[in-house]
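A quick write-up on the structure given underneath.
The complex is shown incomplete by one protein chain, all other protein chains being positioned as in the whole.
Chain naming follows the written order as A and B, and within any one chain the residues start at number 1.
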Amino acid sequence: MWLTLIRDRRKLMILKRIVLGVFLITGMLFNAADGSAAEKKAKVGFVYVGPIGDHGWSYQHNVGRLAIARTFSDKVKTTYVESVPYGADATRVITKLARSGHDLIFTTSFGYMNPTLKIAKRFPKVKFEHATGYKRSKNLATYSGRFYEGRHVVGLIAGKMTKSNILGYVASYPIPEVIRGINSTIIAARSVNPKIKIKVVWVSTWFDPGKEADATKALIAQGADVILQHTDSPAPLQQAQKNKVWAVGQASDMVNFGPKAQLTAIIDDWNAYYINRTKAMLEGTWKSQDTWGGFKSGMVKMAPYNKAIPADVVAMAEKAKDGIIAGTVHPFTGPIKDQSGKIVIPAGKTADDGMLLGMNFYVEGVDGTIPK
Amino acid sequence: MSELVVPVLLTIITASTPLVFAAAGEVVVEKSGVLNLGVEGMMIVGAVVAFAVGVKTESATLAILSGATGGMLTAFIFGFLTLRLLANQVATGLALTIFGLGLSALIGHGFVGKTFSGLPKIGIPLLEQIPVLGSLLFVHDILVFLSVIAVFLITYVLNKTRLGLIIRAVGENHHAAHSIGYSVVWVRMGCILFGGSMAGLGGAYLSLAYTPLWVEGMTAGRGWIALALVVFASWRAWRAFFGAYLFGGITIIQLHAQGFGVDIASQFLSMLPYLATIVVLVLISNNSSRMMLNAPADLGKSFHASD
Partner (left out) sequence: MIRLELRGQVSERMVYCSPFFAVIMTLLSGMLIFSFLGVNPTQAIITFFVEPISSIDGIAELCVKATPLVLIAIGLSFCFKANIWNIGAEGQLTIGALAGGGLCLLFFNSSSQFLMPGMLIFGILGGMAWAGIPAFLKIRFGTNEILTSLMLTYIGLLILSYLIHGPWKDPEGQNFPESRLFQDAALLPIILDETRLHLGWIITLICVPVAWMLMTYHLIGFQIRVMGMAPMASNFAGFRGKNIIWISFLISGGLAGLAGTIEVAGPIGQIIPVISPGYGFTAIIVAFLGRLHPIGCLLSGLLMALTYLGGDNAQIELNLPNAVTGVFQGMLLFFLLASDVLVRYRIRIVSFKNKHRNIG
């Protein structure tokens, strides 16, 4: 068989040369790479649910990872594993990170909660941080952003900017995080304009630019003139720009996808948190804790406001933001009624974190019901 | 009324066009007796190449052409493996999808967050001035028109021309076609490359017109739907067109229904397009002998002259 493959000697010689060449090249590279043996660095690992090219959730976490790499370039080595599915694979990947000498591991999606908890028990010396979950242990901390604070500011602006009094909301899945955002938006919007309604379209995906764009178009066709989103791609903003309505960017400043349409964006900024926690790990002061950071800690930020927003509206938005930072404004301040008109948060009271975390009802002003 | 209906219909056209391209291309491939399950992979390579070229050159024409070429080159891998090396078609197609998703992510690495101006709308003179219908049917970007033309051309070529006869003969009975003197391998290669370029155009439509941006995995399973639509269409291009619009239409209408506050869990609404295609297929395939006649008899079988 080999003889038939290589019929005559000349061809054999050519083949030999090629093979030899390949080995020579690879050998050279082998030597080159071997020379750069680095001294022992602390290792920080990240697990992402999406590709870092999603321009949304995972992308922003990776921006945070790069901030660690920049800040501690001589002390810390960072690694990441992207597109890790929930379930059996997540457990394997996190375990692998723990085993391969990582000192601090960030698991950045809610579905990693139980795997992270399980593995944290098995590796008591490794420090774990789980984003958006609620289970903690001695070496497992949790962290998340109070994005509803950003939604409050956005709701105020949207309430002032809408002419049709209909806001459109492209939503992913009916989980508390998303429902909290919808409620926060409508409460703020109705505080400046009680006639406002909000229409919600669930696309049953975190990430499908085409479907997100379709949902946006449906909302615009039904009269929405401000588009808000809780999905990952810039497609809704892009559609808003095309149809000359307003929109709000998600997770990062998406202004180049809709320079005219983007009112502002709610930015997830993990940099400061990641740098602080890495520093704590390096200095030995790391403790398990629960961080739910908002405007105050800089975890939630607003992108620059659109020039088209009137100055008094910007001032109102900034005032609300300052109020939230100072603690004088809370996005969920009573009286707040649910859709049936029942008072869920009495006048003068604010929602506590427990209620916010498990939020599972729409407030007044939302069209439709929560998919159950 | 028309203020609401026209935008809905326009959205349906946008949602259906990528499916039309990919499904119509795959009709030709399968008619020649080749089952290429790698549509998703070819589509996404087309999408990323088109977008990359579009961003670099700012030329819509070049972008569209490179999208088609990207799909075609990906399809060539499949053609070479299955036709020359007689690799199993089903498995090779699936491997092509894995490969294409990975390759597109590598190519697209530097293009996340970049923008492209989109495709210009073209109006057909005179016709575009018809009230309502004009803006609905005669003002679109070039790819929408191209998708319709492609369906007409494919239907015409497959049914009315000698070339179509050869393609169908090769798909129906490759040994017979071979013995009359047709080169089975080259006919099939031509069809595979054509199907690849059509899938590439479908991808290009996604990244240039539908949502002019690049993000990893942006085809989000549309290649698979296109594959199912070929079966739905019982291997006829015009029926694939109809199927794509049925599927796209129900997807869009369920989103609108939610906006109107229809009180059904969104997951059940999202099931509708899948359920509808099954139900319609059951209804039209009741006459099963007719269905069988349309399916190419040698679909999925490797060909070697000495077999």
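We adopt the following convention: contacts are C-beta pairs under 8 Å (C-beta built on N, C-alpha and C of every residue); 3 or more make two chains touch, one makes a residue touch a chain.
In this text, all values refer to a predicted model and were calculated from it rather than measured experimentally.
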| item | value |
| --- | --- |
| Chain not shown: contacting residue from B:I98, B:L153, B:A176 or B:V262 | B:I98 |
| Subunit B residues touching the omitted chain (full complex) | 37, 77, 81, 84-88, 90-92, 94-96, 98-106, 109, 216, 224, 227-228, 231-232, 265, 267-268, 270-271, 274-275, 277-278, 281-282, 285-289, 291-292, 295, 304, 306-307 |
| Touching residues (missing chain, whole complex) on subunit A | 1, 4-7, 11, 22, 25-26, 29-30, 32-34, 45, 51-52, 79-83, 85-89, 91-93, 96-97, 99-100, 110-111, 113-114, 134, 173-176, 204, 357-360, 371-372 |
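Please note the rule applied: only the chains that are shown with their structure count from here on.
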| item | value |
| --- | --- |
| For the subunit A and subunit B complex, residues of the former touching the latter | 50-51, 53-55, 59, 168, 174, 199-205, 207-215, 217-222, 233-235, 238-239, 242, 256-257, 367-369, 371-372 |
| Subunit B - residues contacting subunit A, complex | 4, 7-8, 11, 14-15, 18, 105, 108-109, 112-113, 115, 118, 206, 210-213, 215-218, 220, 222, 251-252, 255-256, 258-263, 265-267, 270 |
